[in-house]
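The structure's right below; bear with me while I get my questions together.
A single protein chain has been omitted from the complex, and every remaining protein chain is retained in its original position.
Just so it is clear, A and B label the chains in written order, and each chain counts residues from 1 on its own.
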Amino acid sequence: MKLRRWLFALPALLMVALFVVVPYLNIVLMSFRTPSATAIYGPGFTIQNYARVLTDSLYLGLLKDTLLYALATTSICLLIGFPVAFHLARTDSRWRGLLYAGVLSPLLTGVVIRCFGWIVLLANNGLINQLLGLGGLGPYRLMYNPVGVTIALVHVFLPFMILPVMNSIQSVDPRLGEAARTLGASGLRSFVRVLLPLSMPGIQSGVILVFVLSASAYIIPMLLGGGQVSTMPTVVVQQLMGSLLWPFGATLALVLSLTALALVALFGALTKRAMRRVA
Amino acid sequence: MSRLRIEGLNKAFGGVVAVQGLDLDVAEGEFVSLLGPSGCGKTTTLRCVAGLEEPSGGRILFGEKDVTRLPSEHRMIGMVFQSYALFPHMTVRENIGFGLEMRGVSGTDADKRIAHVLETVQLKGLEQRYPRALSGGQQQRVALARALVAEPELLLLDEPLANLDAKLRDEMRFFIRSLQQRLGITTLYVTHDQSESMIMSDRIVVMFGGRIHQIGSPEDIYNHPASAEVASFIGQANMLKGRVVESRDGVATVETAWGRFSCSTNRPVAVGSLVTAMVRPEALRLTNGADRSDFSGRILARHFLGNVVDYRIALADGTVISVQAMSAGALPAEGPVSIKVDQDKAWLLQ
Partner (left out) sequence: MKRFPTALLCFIGAVYAFLLLPIAIVIPMSLNAGEYLTFPPQGLSLRWYVSFLNSEQFTSAFVRSVGVALVVAVLSSAIATPAALFYVRHLRSGREKFRLTMLAPMLLPEVLTSIALLFFFNQLFFGTGTLAPLVIGHVVITIPFVFLTVTSALYNMPAGVEEAARTMGAGAWTAFRRITLPLVKPGIVTGAMLAFIMSFDNVNISLLLKPLGTSTLPIQLFDYLRYDFDPTAAAVSTISLTLTLSVVFLIDRIYGLRAVRF
């Protein structure tokens, strides 16, 4: 009887097992295969792929660049996202629904369209430069360089920071801040000593989400970087689509993912004390 | 023949025993409360009667019919849940009509019965409203109407008044009880509120830890509790320990560290046995020593409660007891005092 109930979940479990678990295990396997220019992979297994990635300064540089982009994006998202999240969580304005939609809607428009919008804005003869030109400034190179890529990365992943942080702040009783004020804490101190620590779970979720997402971004560096900006994902995808050295591509992807994961774990460990006081 | 009979009911969840060896007979038209603290098994028992839980052992009979294995939807019951469980996507009328629809009653027949039950619960005119547009009290009455409309054999209520404010709760107690008496429907009512069960029930079933401690009328339970738990759960009680020195004809004389007094009992007691007597605060009288008294003490504190005054009194060895007396003739807040036990109202516990 109980087994019959599991049938409900069976299709979903099968989907995940067959099309997520198995393929992921396969990537790992693939990364140990010998690359071949004529087939998906050559005969035998090797650790050469990993050796190449971890010793070649080209790839290590790529890794470093990718992670730096992720770090920059995450930091900026946290800085500009937190105030928005705070306002959204605490306001009782009647425009709240609209504001919430304003944060949610970008997620529901495609990443390509959002990049296109930035191209329009950041190009040498784009909107921003035209406006600056009216004031006699510029034109500045805002695209096809790290600046443009970072701006677009922040734009695309900002909602992923705002939403978890907002949820977290919403679960913090506003009267705690008031209690702190009656005990003599100024607005700022109440914020730093009460609200900030209590919104750590949301901050942690947001940071991890944005970091992992921006480290694995492919479309944005491609479109806003215009070939001048290379990150690990762009190189990997180009490899996979252009050449047949799939095992090597797999290794690159895995090294990036594992490094990002390690950094996330490090972040988790560093904030563990802060989290323990909340949970 | 009883309308509801429970024989040896056992229910365990995993390793945890919720109800053990429960026997109960409910007569036609009777209002019986299941009373006890959280976790005593009263809700589990109700849910077994409703068919929402399957007993681990024992039988449940509606009249002559064994319904132990019968699914809930085939028992003719009406149930009111603590959270009302009104269908949010249906109007009041559709909520109430659902039960009729399930039992094959529709059309004008259904309309008539729905209109009638709405009038009975004083909710005429609200048929087209949705539950979210109703107050807590109104929702409660819709839940009641919904349970009653199909004229079930049994009415089951699971702490239905828990979510209402105090004044509304008071009103609804009388409302539900008078409605039940008018309809003459056999009712099982779960509550943790002892005053509620005293006001509403013909008989009360007091439960602790999955077992029945006592079944009786409100007077029985209050005046002659079967155990110390029952005594302290219902109202206030002073527990006086001592040794029996004399026993005859339903009266036992108990020797305690502070003096001697007599109390009532309904069983033979061996002289010399150690016993506990339950004496309610209003069963003790305070004097200044003019009358014959049983023991003496000192007043520690005095609280004015309106119609009665509550005294905390320390006896010779420091034991604190509580005495309540009418406000008129109140004694000063401190000082020595003599206490007399009303023999008829003191009760020897098992």
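We take it that a contact is a pair of C-beta atoms (placed from the backbone, for glycine too) under 8 Å apart; a residue touches a chain by one contact, two chains touch by 3 or more.
Not measured: the values here are computed from a predicted model.
K.L.:
Quick one: say which of B:Phe81, B:Tyr130 or B:Phe175 touches the chain that got left out.
P.N.:
Going through B:Phe81, B:Tyr130 or B:Phe175 one by one, B:Phe81 is the residue touching the chain not shown.
K.L.:
Which is it among A:Ile27, A:Ala72 or A:Met275 that touches the chain not included here?
P.N.:
Missing-chain contact among the listed residues: A:Ile27.
K.L.:
Taking the full complex into account, find the residue in A:Thr34, A:Ser75, A:Asn145 or A:Ser257 that is in contact with the omitted chain.
P.N.:
Answering carefully, the residue with contact to the hidden chain is A:Ser257.
K.L.:
Taking the full complex into account, find the residue in A:Gly44, A:Gly97, A:Gly136 or A:Gly242 that is in contact with the omitted chain.
P.N.:
Final answer for the missing-chain contact: A:Gly97.
K.L.:
Tell me where the left-out chain touches chain B, residue by residue.
P.N.:
The list for chain B reads 50-52, 71-75, 77-79, 81, 83-89, 98-99, 102-103, 146-147, 150, 156.
K.L.:
Hey, which chain A residues sit against the chain that's not shown?
P.N.:
Within chain A, the residues touching the omitted chain are 2, 5-6, 8-9, 11-13, 15-16, 19-20, 22-24, 26-27, 30, 40, 80-81, 83-84, 87, 90-93, 97, 99-106, 108-121, 123, 125-127, 130, 155, 158-159, 163-164, 167, 212-213, 215-219, 222-223, 233, 236-237, 240-241, 246, 249-250, 253, 257.
Note that in this section only the chains that are shown with their structure count from here on.
K.L.:
List the centre-to-centre spacing of chain A and chain B in whole Å, with centres computed as mean CA coordinates.
P.N.:
59
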